[in-house]
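For this depiction, one protein chain was excluded, whereas all remaining protein chains were kept in their positions.
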Amino acid sequence: MIRFGVLGAGRIGKVHAATIAANPKAKLAYVADAYPAAAEQLAAQTGAKVASVEEIIASGDVDAVLIATPTPSHADLIEAASKAGKHILCEKPVSLSVDRINQCLHVVEKNKSTLMIGFNRRFDPNFSTVESRLRRGDVGDIEIVTIISRDPAPPPAEYVKSSGGLFRDMMIHDFDMARFLMGEEFVVVNALGSALVDKAIGVEGDVDTAAVQMQTASGRIAVITNSRRATYGYDQRIEVHGSTGMLSARNIQNSSVELWNASGLAGDPVQNFFIERYAQAYANEINTFIDAVDTGNTAPRPSGFDGLQAQKLADAATLSWQTGKPVQVA
Amino acid sequence: MIRFGVLGAGRIGKVHAATIAANPKAKLAYVADAYPAAAEQLAAQTGAKVASVEEIIASGDVDAVLIATPTPSHADLIEAASKAGKHILCEKPVSLSVDRINQCLHVVEKNKSTLMIGFNRRFDPNFSTVESRLRRGDVGDIEIVTIISRDPAPPPAEYVKSSGGLFRDMMIHDFDMARFLMGEEFVVVNALGSALVDKAIGVEGDVDTAAVQMQTASGRIAVITNSRRATYGYDQRIEVHGSTGMLSARNIQNSSVELWNASGLAGDPVQNFFIERYAQAYANEINTFIDAVDTGNTAPRPSGFDGLQAQKLADAATLSWQTGKPVQVA
Amino acid sequence: MIRFGVLGAGRIGKVHAATIAANPKAKLAYVADAYPAAAEQLAAQTGAKVASVEEIIASGDVDAVLIATPTPSHADLIEAASKAGKHILCEKPVSLSVDRINQCLHVVEKNKSTLMIGFNRRFDPNFSTVESRLRRGDVGDIEIVTIISRDPAPPPAEYVKSSGGLFRDMMIHDFDMARFLMGEEFVVVNALGSALVDKAIGVEGDVDTAAVQMQTASGRIAVITNSRRATYGYDQRIEVHGSTGMLSARNIQNSSVELWNASGLAGDPVQNFFIERYAQAYANEINTFIDAVDTGNTAPRPSGFDGLQAQKLADAATLSWQTGKPVQVA
Partner (left out) sequence: MIRFGVLGAGRIGKVHAATIAANPKAKLAYVADAYPAAAEQLAAQTGAKVASVEEIIASGDVDAVLIATPTPSHADLIEAASKAGKHILCEKPVSLSVDRINQCLHVVEKNKSTLMIGFNRRFDPNFSTVESRLRRGDVGDIEIVTIISRDPAPPPAEYVKSSGGLFRDMMIHDFDMARFLMGEEFVVVNALGSALVDKAIGVEGDVDTAAVQMQTASGRIAVITNSRRATYGYDQRIEVHGSTGMLSARNIQNSSVELWNASGLAGDPVQNFFIERYAQAYANEINTFIDAVDTGNTAPRPSGFDGLQAQKLADAATLSWQTGKPVQVA
């Protein structure tokens, strides 16, 4: 029985806590949150105890921590948990600074800690099926990866100030997905961006509409487009073109109902946002981590290195957008 | 070069005349119509000459006749053309009377004439693909044939008076399709019908909404539903369920364009009516007949027997609807 | 807090028990099963206690019973629970005998008990959306209801002996769905059936392939086809055609992944069977019952009357198939 401490009882912390509580191999032992009421509510629902972050990390009754606190605390908490000998599952990103991630990963490596990063989309049943079929060769040699990712509505301009910008905050999921699907590192990144959805986002020095194209050393190409707004829901599509075929995963509509009348065909919008669209993915992610810990697999993916590489691509894209030039990635 | 006389220069006569004119193995020699202006217009467009029906049938310059006149004249014209040694392609139905069809087929048989009946839907590229894949075993043993067929708008109630009724006028296409797909004769027919679209159709003693279920001697089942009105276009779908799978053919939309917005997905209506939906089918039908004549195949399908069998099913369905009882088909 | 006793800890009992346990308005108090081990396992997972059926019905600690025992016990248990003042949710069917259902409903009526019947498909999010859109007029006047329902694989021939036959065991769901969608009672039923999938089913006097067409007093038509086997999964489709449009609900595939290659398009099979396909429907069903009890709604649908009417249609279809004649329904 793996005893969990959940650090952060916000929206995603609650989703993960429910999965932990339902997994027979795990026990949700402790919950922490900067807002005691949030921690207490979650504890009451799940039978866990409330404790401070420090108490949880220090506790001998805890085997694993799930870090779902605000981004600036992630690296510190990973290091503390690593030193305390805990298994760690941390929400993305480790840090907005590549240097800080590197420091943090050294600590993790030194302590031989199990660290998994919460790139949830890898665990979507559709996307993970695409990836496993790519690996078994269903499209031959991969040539072009296309990712379209659009949020249903933009965040407040206020939010983007501290977000690190669209490339680090939103497109980072797509950088990880591009690496996941391609199976080869990218060496050059080209970015374009504009504030077309909300001018206030542009005033804050960020973009809400962006395109990135990347190339690997062997010449394979990935293309990502992002928008902070899609009126028809949370647009999440992938497509991989290869030498013998093309694999894709469509959007998921709210229902299978269709109306045909004099206007033609009318179908439902796509599922609105991540809690709904990736409900199964979040559960699979946690259960994958639990299985890894349970079976002694100390290198579950996505790893700290995956977190680092996605951050490097996000940095490169940000620089490319700012300078108007392609950026080489080491 | 097969020299054609087209009897009837109405809507469908014109469509067929264009196909004949474009086929390098055929020559559109003569056109006849009860309205001289119609015949002259079509002749002018195609380079054919105008002549009377009698002149065309008697002419030594004509190898084949296409009968596209009103239904009541079909059987007489088939017999006359057969006696004159012409190859014959006749629009459906041969006659609304099974007895009359039998007489007519005896004449055709006696003269060893080539007679093909214009059940155009057999030549739709989608439906003919389904049929050929059924024959090669793509679904194993056929168990259930489902046909949904809905016209975009009802005819005037005046029209239905002389039409023979929905089962003989509209569903006859589906009876032929059911036989075509099933590959086995039906022995029992059950029909339901109502006048839901236009009460005036009911006043004329006909229905505009109907369902028929039929069974073969070996127990296979076909289900047909018809409506005289579909707001979204000309609904034409088939589906065949068998022991190892299911083959179907969807409707064809006006375009592949899709709009996604806050209301969801919006696509085009389906192609509106038979001239558009079956344009390729009509051309394939004529070219199939030309190929048959050209290669000496004296038994192209659908044959006069196919016309007879469809008419028997239409009669049985009409009787079943009138009596409220199943009808055995000999 | 509504205290539940679950009678029957088989496959569907377990599904329902989990929903009850997760609903904050309900408490899973007791579990009974003829096999003590089954009851004990479910009790251990959910924190409920094991008791006998009689103890649960007699218990003052129980407000509501969920009857998920074998069919022959349903009517007796409904009566006993009704007399004991319990709210009742019973799996379909109440009984294979219409007379027995009538007796049972008199008891329920006399005691003013809340009785809901587990026609799960009404609670499928897709189908319930179709129904609510029909009621608000999205297709105008309903004219034709089409239901296609195919199980992935036939049951053992041994099973069908005691099942009441395909019309009462399998198509009863579709009879309920047809009534649910149509919103008007059917007055005539026509059935065809064959044993095409497994001859042993025919030897037992049952069919595995069937078609039913029904008509309402106002002339509306419903068509149902069933097969005990579909190689591509659990085929569950509905379509309603009306005066201003057509509403339908498609099948649900295992994933949204598509492979395009030289063979064309390849997509996933449809979800395999009811536990998976109707997972959300089962949860919605239980939660609807809990809400009804919680808010004092003593007439949740589907009601005992709905159970009765579906059974009458199943009897009529069975008789129609046996006699080869249409059957009038009172």
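By letter and in written order, the chains are A, B and C; residue numbering begins at 1 in each of them.
Keep this in mind: a residue touches a chain if its C-beta (ideal position, glycine included) is under 8 Å from a C-beta of that chain, and two chains touch if they have at least 3 such contacts.
The structure presented is a predicted model; accordingly, all values stated were derived computationally and were not measured.
Asks: Check each of A:R220, A:R277 or A:K312 against the chain that is not shown and name the one that touches it.
Replies: Residue touching the absent chain, from the options given: A:R220.
Asks: Of C:Q41, C:Q103, C:S163 or C:Q253, which sits in contact with the chain we cannot see?
Replies: Considering all chains, including the one not shown, the answer is C:Q253.
Asks: Please identify which residue in B:P125, B:P156, B:G183 or B:G205 touches the non-displayed chain.
Replies: Among B:P125, B:P156, B:G183 or B:G205, only B:P125 touches the chain that is not shown.
Asks: Pick out which of B:R133, B:R301 or B:K325 touches the chain that's been left out of the picture.
Replies: Missing-chain contact among the listed residues: B:R133.
Asks: What does the interface between chain C and the hidden chain look like in terms of residue numbers?
Replies: Residues 231-232, 253-254, 260-270 of chain C touch the chain that is not shown.
Asks: May I ask you to list the residues on chain B that touch the chain which is not drawn?
Replies: On the chain B side, contact with the omitted chain comes from 125-126, 129-130, 133, 138-139, 244-252, 255-262.
Asks: In the complete complex, the non-displayed chain touches which residues of chain A?
Replies: 141, 143-144, 146, 148, 150, 188, 190, 192, 194-197, 209-211, 213, 215, 219-221, 223, 225, 227, 229-232, 235, 241, 243-246, 324-326
We adopt the following convention: only the chains that are shown with their structure count from here on.
Asks: Based on Cα centres, what is the most central chain?
Replies: Of all chains shown, the one whose C-alpha centroid lies nearest the global centroid is C.
Asks: Looking across all chain pairs, point out the one with the most C-beta pairs in contact.
Replies: The chain pair with the largest number of C-beta contacts is B-C.
Asks: Please name the chain that ends up farthest from chain B once chain centres are defined by their CA atoms averaged.
Replies: Most remote chain from chain B, centroid-wise, comes out as A.
Asks: Where in chain A do residues touch two or more other chains at once?
Replies: In chain A, the residues touching two or more other chains are 260-262.
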